[in-house]
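Just dropping this structure here.
A protein chain is absent from this complex, but the other protein chains hold their places.
Up next is chain A:
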Amino acid sequence: MAERSFAKEVEKLRLGDGETFHGEGILAITKALLQCGVGYVGGYQGAPISHLMDVLADAQDILAELGVRYEANASESAAAAMLAASVHYPIRGAVAFKSTVGTNVASDALANLASGGVTGGALVIVGEDYGEGSSIMQERSHAFAMKSQIWLLDPRPNLPSIVKAVEDGFELSEATNTPVMLEVRIRACHLSGAFETKANRRPPLTVREAVDNPRRQTDRIVLPPAAFVHEQEKIAKRWPAAQAFIKERGLNELFGPPNGKLGIILQGGMYNSVVRALQRLGLADINGDTDVPLYALNVTYPLVDDEIEAFCAGKDAVLVVEEGQPNYIEQAIGAMLHAGGVSTRVVGKTALPMAGEYTGQVMLDGVGRFLREYGPEVLAPEHRAPNRPREPQPAPELAEIVPQRPPGFCTGCPERPIFAAMKLVEQEHGKHQIAADIGCHLFSILPPFEIGGTTMGYGLGPASNAAFHGGGGKRPISIIGDGGFWHNGLSSSIGNAVYNEADGVILVVDNYYSAATGGQDVLSSRADNRSKSTNHPIADAVKGVGVKWVRQIDRTYDVAKMRDTLAEALTTPEKGPKVIVASSECMLNRQRREKPLMAKAVKDGRRVVKPRFGVDEDVCTGDHACMRLSGCPSLSVKTLDDPLRDDPVAAIDQTCVGCGNCGEVADAAVLCPSFYRADIIRNPTRSERALARLRQRVTRALAGWRARRRLDFAGDAAA
């Protein structure tokens, strides 16, 4: 069950000719696929493309009606391999995943696909996780396009342009027998907007029809000598065909006056930022009408030489706006102009920064710098020579006070007790070499846990400890999530460890979902999924590949058990990898699932127990040891109105879901007796009610008796 439901929104996918779609970028892309008569879709979740996968999952009925096959692939590699269906069959296919990590995983299949080429249009939609909020290393998809000769689209970030790019992408792919990559930046994926729709098209040849009539062409298969032919074909046939198609269809766009001394060549995705910079410099209006010639590359690979030469002809200088590094486009344009004898100056990373996101300020600074240097006369006086320097005025007191707020585990997260247990083990057995993996559990690297030293890729946690698996005085520990486990961890990490007789501890964090990407189901999910096969235990899989020492923990909140199991794994004489599968359901998903059920049960008059935690503020001494083993958002501190007490005390707010972690930690770490759990029983039975009344009467009488015999400062006697 995914974090966000698109059940209502997917109805927009049924819009017909001439209607207007209002909604988010990812939904628009899905609609565009259906309008193009796509035959099959797939992919792997991950920001910013997760929601596209969720949309597809929620749109299964609509897809089925059109005869479109939908597959939630096991990995990006599997997704890219699925595009093989377009190699011999004239069927359009599209897969989506995040870049660049997904593209890394997929690159083997992508390279093979690109070599043999395609018959039906093959579209790879990559969501760029670059810049602010990104969770991955900062690299460019552009390199993948170049190395495999896949055409790369980078449309202007508005819904009509993105939808058009999908349509153009399929046609370009078919016209050139080459897969096409559509790059959508993270903000464009979540962009709200509108476009005019067309009716959905049933694929002319469905995959069901195709499978009944198998075809093959040996010269499309990547085997020598065909592979050598493919390489020649890419250069001699597909490349010129692509350039011709791009030119003929006008995929790249020109804005502003046809002539001028200066111009800007930009990636389509940068268009809005460039226009905003021009707007702020007084050189463009609200609709983007500008005095500066712009050449927007909706296709950033391949470049069209004569279009670029024509744009540059007669200009003193052009600014190349290309986000990220290396500056492939700038280099290509420079070489192109040089070879063509065009003397236009190419300015790129000298005006704009080589690395880093091109934010609004960076763009304003860069475009301003370019214009002031090469064409100050186009600028109004206040922009040509602004009353600067208005020196940056940092707010030192704010910078010192305002705390960082990195993402962390959610309230009630079942992974928190796992890392609390690891910290306790650390206190007892010292620090260990710990390799982390991709997933929510990666938050363990941040305070308060500060556990884990590397993260080498999805499902590669245990593999990245391989060098230490020969053993030593202390065993290395590695962490892997259930998502990473099924993505490729079973073979790359577990199988690898078994085969190499690894003497390490592998902790599999199983929260029943691929939680970090938005709560999609995986093989070991415990929920019933109407179109996918779930409930395949990780422990069985681990044993199946030969692990002998396996411990399954079904309630991670049992901190003491977690701690003891970890300690056992670190000390057992057993040879080979020691695997602990720590399973508890992702609390975010659990709450989403259980809350409505609970509410209904209460309404129906059924007995429901809802636990919540609290802190006795007069027992808490304000040492915050519990915080350092928890970090739960609902466990915070508050300042008391008591001048005798210097330090704030622990407090639990209304968002507590009663997971029990704080009580368990207080117990396992022998912290303090401040925590209590209050079980709120709705619709109690009659005898429960009677017993509760009796208890209350007696306990209050006793408490009142004592209160009346002493000085009472808190109103105990009255209560």
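As a working rule, a contact is a pair of C-beta atoms (placed from the backbone, for glycine too) under 8 Å apart; a residue touches a chain by one contact, two chains touch by 3 or more; residues count from 1.
Here is the rule we go by: contacts and distances are computed from a predicted model.
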**Prompt:** What is the missing chain called in its UniProt entry, if the choices are "RimJ/RimL family protein N-acetyltransferase", "Potassium-transporting ATPase potassium-binding subunit", "Peroxiredoxin family protein" or "Indolepyruvate oxidoreductase subunit beta family protein"?
**Reply:** "Indolepyruvate oxidoreductase subunit beta family protein"
**Complete:** From A:Q217, A:T359, A:S491 or A:S531, the answer for touching the chain not displayed is A:T359
**Request:** Using the definition of touch stated at the top, determine which of A:S5, A:S192 or A:S343 touches the missing chain.
**Result:** A:S192
